[in-house]
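The complex appears here without one of its protein chains, the remainder shown in place.
Note that the chains take the letters A, B, C and D in the order they are written out, and that residue 1 is the start of every chain.
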Amino acid sequence: IDGSSTTNNNSTDSSTNAETKEKVVNIGYTGPLSGSAALYGENTLNGLEMAAEEINEEGFEVNGETYKLNIVSLDDKYLPNESASNAKRLVQENATPIIYAPHSGGIAALQVFNEQENFIIGAYSSEPAITEQGNELTVRIPPSYHGYVEPFTKYSMERFGEKLAAIPPVTQYGQDWADELLPYWEEQGGEVVHDSSVDFAKETDFYTLLTNALESDPDVIFLGGPSEPTANVVNQARQLGFEGGFIIMDQAKLDEMKRITETYEVLEGAIGTMPLVEADYPGVPAFVEKYTEEHGIEPGSEAGFHYVSLYIFVEAMKAAGNVEDATVIREHIQAGLDTLPEDKQVYVIPSIDENGGFEILTRVSAVEDGEIIGIPID
Amino acid sequence: MYIETKELSKQFGGLRAVNNVDFSIDKGKINAIIGPNGAGKTTFFNLISGVYKPTSGQVMFKGKDISTLPANKIAELGVARTFQTTHLFEKSNVFENVVVGHSLRTQSNLWDAIFRTKRLKQEQERSNQKALEVISFVGLSNVADVPVANLSQEEKKRVAFALALATDPEIIFLDEPTAGVNPDETEELSALIKKMAQQGITICLIEHKMKMIMELADKIMVLNYGEKIAEGTPNEINQNEEVIRAYLGGSASA
Amino acid sequence: MIKNNTQKYIVLGLLLVALLFPLFTQNNYYIHVMTLSFIWMIAVYGLNILAGYTGYLSLAHAGFFAIGAYALGLLTVKAEVGFWLALFLAPIITTIIGFGIGLIALRTKEHFFAIYTLCVGYVIYLLIDKWDSLTEGVRGLMGIPLPSDIGPISFESNIAQYYFILVVLLFSIFVIYRIVNSIVGRKLVAIRNSEQLALSLGISTKKNKLLAFVLSTFFAGLAGALYASFIRFLGPDIGSTNITFDLLMYLIVGGIGTLSGPIIGTLLVVWLSQNLQFLQDYRMLIFGPLLALLIIFSPRGIVGMFSSMKQNLQQKRTLRQKEQKKEA
Amino acid sequence: MEILIQQLFNGLTIGSVYSLVALGLTLVYGILHVPNFAHGAIYMIGGYVTLTMMVYAGLSYWLAMIISVLVVGTLALLMERLIFHPLRNSISINSMIAAIGMLLFLEAFAQLFWGPDYREMPTPYNEVVNVFGLTFTVQRILIVVAAIVVMILLYVFLKKTFIGRTIIALSQNREGAFLVGINANKVAMLTFFIAGALAAIAASLTSPINLVFPGMGHLVILKAFVIIIIGGMGSIPGAIVGGYILGFSESIGATYISSDYKDIIAFVLLIIILSIKPNGIFAKGEH
Partner (left out) sequence: MLKLNKVTVKYGNYAAVNNINIQVKQGEIVVLLGANGAGKSTVFHSISGLKKTASGEIEFEGVALKGKSPDKIVQAGIVQCAEDRKLFPRMTVYDNLIMGAYIHRKTKSRIKQTIKEVYELFPILYEKRHDMAGSLSGGQQQMVAIGRALMAKPKLMLLDEPSIGLAPLIVEQMFDSIQQINQEGTTILLAEQNANAALNIADKGYVFENGGVVVEGSKEELLSNEEVRKAYIGA
């Protein structure tokens, strides 16, 4: 069976909304909506849904027809085979030209057939291999972390000293980060005095780990992971008498960590990615306000990236004059980036690289005297 | 000597359940073991049939030391047993129970099973034959396809006999084969035991029913606190002072 | 004796439907889910041999599934072995590892065995997760090839994969059917019913338990290898305890220790959970209690429900026979 | 030396939590004859109820904990009535599957009701104490002391009171329990209630040093299984001793072996123990 022909057959049925005579474009989503990664899944989906709601207020016009968006989300419990089943279903039953997948396993499983069945993967993963496979229809949304290593190292070493204790999370992301940061730290004349990792899915208490890490008397601790448990580690490190600085992997956000530590004082000397809420991108204030109103909590970058990416896809559809053919839409992503209205730029993304990765200007911030300040990057 | 134990002992924690027992079982005869509750009779059976390993001493079968063989190997040598609390495959019917009993005499392996080889078919046929044969021998043909759970005590005892017989044993150890069976049916079971002996199968049994033992046994051993206190013909035992004191009491002849 | 025939017809009927299924639908998604179900079924049959027929509940089953999957993945991706050779080797590798583990694990019994294997499964999962120089760890193993063409037969299309995996499933069921209905199978059931009695009947419980264990790992490995070739991406999660629980759920819902249970249970639970997707966040809220209810109202699985009807008939016969006996 | 003492204390803290959770599990094990996989979810609900009582109802820590004990105990009791009681006569794996169903349900419920995010539980006992080179917060002392007190009370209850003994009797022969006049159904409910209460106490004690989130039960439950096996299924002292063995071996193992493989310690420990003693270390003879 030819996958794309089926897609087209179906799309004519399902994309017509009989009542309002409006046309609907279905956007697929498969991610962890239950189980231990549900929080992450919900954050990503929230961003998408908020963008879709806004866009649907007016609809958007392609080739003179007005379209609205419909987000079809399916739970995959973080399992690649479930992602694959979901994607098949989304394509089959909802004719989705784009399917979001926020984890590398699911993305890889979709890459097996996305070109054949002609849909774009909205890949939210920092895993480089995702775009190195040469998949034509994969768009990697989040930035790579390369940009952080240098400013983080420089700042921490200058302010606190040369002894680093590394306790990144056991996730692939954490390990990749460590693989990049630690050699660089040593190159710059620093010393890695402790190297282990923390597993937030299995650890019950961090005292044991920290007691060992602090035994080597470090100046700086490198850590990361979901914001809240990361903050908990910071808290306990302070209890155990640590007075140095923290390098915080970009998965955790300083502002989210503050909800647990209660004050920025505990986080004094921590350097990390600029919290979305504090960032000076043009779209941020409006986005933050609206999101906070809807969800009662400030948005993190997952929501932000998903939000902005959906706008970009819509712009690309407009530019392509097509809402169905993934290949054509993909070809017009750069055009979409170019026409993205400034007030929607929750992140500023000037370009997409040849492998399909968004190229984003990174921002860095640190806590000094109980306040977040931006750190300029050379 | 057919089966012989030499200074056989079994220790459970601080307790010597079986203590230095020398006993020999004569081929083709009906041997009996009696003794007070907790004397070590069941433990003695368990030592011979390989359920327990002796703490010290030996079990010899036809001159070969079998004290350390696992239970299934001992069964393969032709030593079968029944259990004190009737122990059967409760969920299966009588035929299914008994047919399993013969599987130790089969050689079929996975390969035979998957490819349904001639050997498998023959052996299956043979097992079925054997099962039907022993079921009829113990007199259960009419309930062959009744689930064991639905049988009465006495019928279950018979199934247990059939199971043991299906293994083609030379000798059968019976642990209280008629416990809980009424006098009438006890006699029928005695007859069955005799019939088994007549087929050339050596019998060794534990019972508290003295009347039956006296009628059946060729030779009796008496255990008390793990030790052998007497051995001999029914008559000798019946008159043994120590046995009367420890075990029989006033109703010795009842 | 009679019982097996109904089971056989159920199985044959279901398989006929499976054979014709693609002719009635062009829906890629249905085909995909069905194919995946077939893979699970093979693994469930493996579990059934051990848990259902022998009475030993192995909670390491997903671990062996993962070993089979990674064996195929690593052989094809890293060692560049041809697909068919790898498919042949993967279950064998799993079986060899299973043999080693079974040798020690089977010293334990009942719940100890269950938890022992739970731990073994967990260690397998952690090994896959942490040994990233071999397995690529959390990053996952990508680029696993499709089955390579055999002459004119290509496995590009969904339908081809569907039939390919269906054939393997058929083969598995056939083999298991033969084993279960042979002397070997009877010995396994004897062990389930009473290990002590089996032993006293001269059945080598050690040997036969090991046989059942190894067989179960074989089918787990085979299913895993098929999974790898079908999804073509592997992450450590495939060896997690949750997958074992899923497989166990399929087995229990269908009917443990029955021939058609794995098919029925897998189909039912997989499609049920697919169809509950529309409930979104409420999915597990409904699915959890539904599962409990299913178990409560059909404690012997769907297949058990049918056979208890038959047992009623059987009981009536028992009654008659008893009366006859008393008259005689 | 100093680090050793600190790590021993850390082990003591974790071990206390493990023991409390394992105790509940081991009690219920006697009735279900399979590990209750929903126990971790019960623990999680315990954390949430305490948190909710503190944050939304403004109750004090202790009052919140008491309410949590009652609520979660009742929840466990209901689970017995509605799910496990009807299954008491079918094979024990069925209870296990039903328990998994409950686990899925409770986690989904928590996620829906309280949201999927991590929550912090405030505690009045947050001061840091430094003595003899040992650093800890008062909360940690509280965990250890409270756990030990609860365990002693439970032990006395089970061993020295009639009601307590009935729980043990029931787990060994349900019909036998009926025949001596025990209302087995009530005792089963009581057992679940106690198990739920223990889980709620454990969760309320640890949450201030950890966080409250839907998946928090996973952290402890697998290890609790390991503990009840090491300690002998259904054995009360076994669960306590096992909990501390694991707590210590983790903190010491992380220090002197490798912290990356610390989670494996529990599992490898068990595999080794069972390989040598297939019936657990506390196995007792019987026929």
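In the analysis below, contacts are C-beta pairs under 8 Å (C-beta built on N, C-alpha and C of every residue); 3 or more make two chains touch, one makes a residue touch a chain.
Since the structure is predicted, the reported quantities are computational estimates derived from the model, not experimental observations.
Check B:Thr55, B:Gln84, B:Asn109 or B:Asn128 against the missing chain and you find that the one touching it is B:Gln84.
When the whole complex is considered, the residue among D:Thr166, D:Ser204 or D:Ser249 that touches the unshown chain is D:Thr166. One of D:Ala184, D:Ala197, D:Val226 or D:Ile245 touches the chain omitted from the figure, and that residue is D:Ala184. Residues of chain B in touch with the missing chain: 12, 35-39, 41-43, 84-85, 150-155, 176, 179-187, 208, 210, 246-252, 254.
One chain is missing from the display, and on chain D it is touched by residues 162, 165-166, 168-169, 172-173, 175-185, 234, 284-287.
The rule is simple: only the chains that are shown with their structure count from here on.
Central chain assignment: C. Criterion: smallest distance from chain C-alpha mean to the mean of all protein C-alpha atoms.
One inter-chain figure worth recording: chain A and chain D are separated by 36 Å, centre to centre, where each centre is the mean of the chain's CA atoms. With centres taken as mean Cα positions, chain C sits 40 Å from chain B.
Multi-chain contact residues of chain C (touching two or more other chains) are listed as 281, 283-284. Looking at chain B, no residue sits in touch with two or more other chains.
For chain A in complex with chain D, the touching residues are 34-36, 38-39, 41-42, 170, 196-197, 199, 201-205, 207-209, 211-212, 215, 226-229, 232, 236, 239-241, 259-260, 297. Within the complex formed with chain C, the chain D residues making contact are 33-35, 37, 83, 86-87, 89-91, 93-94, 96-98, 100-109, 111-112, 222, 225-226, 229, 233, 260-261, 263-264, 266-268, 270-271, 274-275, 278-280. Residue ranges on chain C touching chain A, taken from their complex, read 26-30, 32-33, 36, 129, 132, 137-140, 142-143, 157-159, 227, 231-235, 237-238, 242, 274, 277, 280-281, 283-284.
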